[in-house]
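Inspection log for the structure reproduced underneath, given as structure tokens.
Every protein chain but one is kept in place in this view of the complex.
Now for chain A:
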Amino acid sequence: MTAFSFDAVAAILFIPAAAAAILAALPNYRMTAVVNVIASLLTLLAALSLLVTERPAPGQYLIVDDLNIVFIVLNTFVGFTTSVFSASYIAHELETGRLTAPNLRFYHAMYQIMMFGMNLAFVSNNIGLMWVAVELATLTTVLMVGIYRTHEALEAAWKYFILGSVGIALALFGTILVYMAAQPVVGEGTNAMVWSVLIEKAAHFDPALLSVAFIFLLLGYGTKVGLAPLHAWLPDAHAEGPTPISAVLSGLLLNVALYAVLRFKLLLAASPEAIGPGPLMATMGLTSLIFAAFMLYRRRDIKRLFAYSSIEHMGIIVFAFGMGGPLANFAGLLHMVMHSLTKSAIFFAVGHIAQVKGTQKISEIKGLTESHPGLGWALVIGVVAIAGLPPLGIFMSEFLVVSSTFARHPLLAIPLVFGLLIAFGALLLRLTSLAFGEPRGGTAPVEASYAPMYSHLALVFAAGIYLPAPLVAWFQHVAGILG
């Protein structure tokens, strides 16, 4: 049994790595799209097997615990559905000549390397390895954002690259500081970078050094999470890259960085004399929420609109985790899952919409529910969900965030609710012009599979109506760990 469960961890790393090598070698684009889907499906199955099999004891490099399983399963699931969406999206891009066959080969290989990097970041028990994995995932997305090689795509990729590099540089400095704090207690060598060792002994670390380290880590990984004022790369990267990449950026890569922040937050929480990570995170989260909510009003590009909405939601999630406590953590975790599912579904819809309409400008897209009912209604459901209306899942998680804030810090609830309402107004305003009224723009039929987006939306809907008891118990347990 133990041998098998070890295989599951190895599998979620090995399958994407092997698939990347195969995809780089295969010339036929139809086949590569299929291989990409199959590899993602296998990775998802391996991740699901982690739920039922016995977990290996944490080693020097890898770990599987209750916290990261949530992230891994979510990551591989959205990775799989996105690969399905990507197959139909990419076929269209090839027809219109925006991408060529060699581009696609590169794209698919990069997709799998990115999945490898993200999975590695989640299972790594070593803070150095985690940093390497996050950086790997980032670099691959930089390359994919720039794949169209237009002015805008290059600007977006360049900006993403520069800001991302500065972010990871700060995160590495923070990682070194954590090692410095750990070294007198744990001793020299690899052990002083192993997270499961660090967390046990964190109480004896030098609190001042650990506090400074956390500030660097929060700024560094926070750049990746897209927290204001370090978010400048995010809207451009979302708007100019291929839409499947926008979906994984919003749905997954932001979560990877968030996961890194959470790991270090736990470390800090274990050291009683260090600064509390909560207020810092809550402040950054709230700032991002309110800032992004106002920015939503002036967007003219549909992908940029939803990119700002991602900043807004990451703000809410970071705020919830910053508040801490079982209820807020539970809400943050639920919100993260719901946001990943909803936002990637929205990007799936937006990708097809941009293709049939031939534009990303909001002013040139109108009356979608009439011209393309399947896409239009998916967008309506998605936006209604992301705006936080009942009965969908995000309403529930936002409600929990707000109510736990009211219970603990009523004053903070005022800016929180204010930000939520501002964002809500902006999204519904845009939605009415996009989805209803006289149709405008191309009316070509959609050659797309609706399965990925409707399966995500169905999950979000189901979660809003009824959360199964085992899931609640599991999330409550994880929320308890997060302190």
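In the analysis below, a residue touches a chain if its C-beta (ideal position, glycine included) is under 8 Å from a C-beta of that chain, and two chains touch if they have at least 3 such contacts; residues count from 1.
One rule holds for everything that comes next: contacts and distances are computed from a predicted model.
Hidden from the displayed complex is a chain whose UniProt protein name, among "Dimethyl sulfoxide reductase anchor subunit", "Phosphate transport system permease protein PstA", "3-hydroxyacyl-CoA dehydrogenase, NAD-binding protein" or "Hydrogenase-4 component E", is "Hydrogenase-4 component E". Remark: the omitted chain is touched by one listed residue; of A:Leu26, A:Leu209, A:Ala269 or A:Val446 this is A:Leu209. Set against the missing chain, the residues A:Ile15, A:Val73, A:Leu99 or A:Leu129 yield one that touches it, A:Leu129.
Of the options A:Glu93, A:Asp301 or A:Glu398, the residue whose C-beta touches the omitted chain is A:Asp301.
The chain that is not drawn here is touched, among residues A:Gly189, A:Pro229 or A:Gly358, by A:Gly189. In the complete complex, the hidden chain is touched by one of A:Ala239, A:Met338 or A:Leu375, namely A:Ala239. Annotation for chain A: contacts to the undisplayed chain at residues 126, 128-129, 131-132, 135, 139, 142-143, 146, 149-152, 154-155, 157-158, 161-162, 165-166, 168-170, 172-173, 175-177, 179-180, 183-184, 188-190, 192-193, 206, 208-209, 211-212, 235-236, 239-240, 298-301, 304, 361.
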